[in-house]
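Some chains omitted; the rest stay in position.
Labels for the chains are A and B, by order of writing; each one numbers its residues from 1.
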């Protein structure tokens, strides 16, 4: 499974050094995950009302600076890490140039208790998260 | 009542135009309100557990641009607008130079119902919000 979201570097993503601030790249990743979930899981939201994903890890390598107005493609590749956590590997491209990569790890919890929950099978299948690393 | 909070313009407040992004100034105001409440109302928090303030209005005039690393004084002057709302007038100084001014209006609500509530008397008195504009 590979999901691509188109995005743009906005003025509030930049800082006085003239390029995107390092924490802004996580905004692009958050946007891409949101778009992916809107497209793929929307129907599952009603079914799993008490399921929340919370972030357990974030990682980014900045190879080329992004500038205001840059059009980017944010590519997300999900990977099951176990029954309760999933890693979203991301790559940010400007045209064919890889500018940034990294990952976000999420853990599924019950939002009433904040205890971890197994990721529901239909949800795991939906994004074709076949590979399990344990 | 006049409360002053010292603050600094951070890199994430700036944008590629080299100065603080206009929405960042509200961060300085939020910081000053937080510091004021920590100092003056801390003991009242336990008493009014269901009281929340939510923002009804925000306004800022930008007279001089702020830059990365600028040391600023954020002056807050509260003003009761009625029994359920308070305006926090703010002025941001860099040394003696007025760089920005404006206000934030807050309305008091019951956080369980999101219905408006009268601002408790002890809280109103505490910051000496004498002047009422109706």
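Everything that follows uses one rule, which is that contacts are C-beta pairs under 8 Å (C-beta built on N, C-alpha and C of every residue); 3 or more make two chains touch, one makes a residue touch a chain.
Nothing here was measured: the structure is a model prediction, and the numbers come from that model.
Novice: Count all the copies in this homomeric complex, not only the 2 that are shown.
Specialist: In total, this homomeric complex is built from 4 copies.
Going forward, only the chains that are shown with their structure count from here on.
Novice: Where the CA atoms of chain A average out and where those of chain B average out, how many Å apart are those spots?
Specialist: A distance of 34 Å separates the two centres.
Novice: Where on chain A is chain B touching in the complex?
Specialist: Chain A reaches chain B through residues 11-12, 14-19, 21, 23, 67-68.
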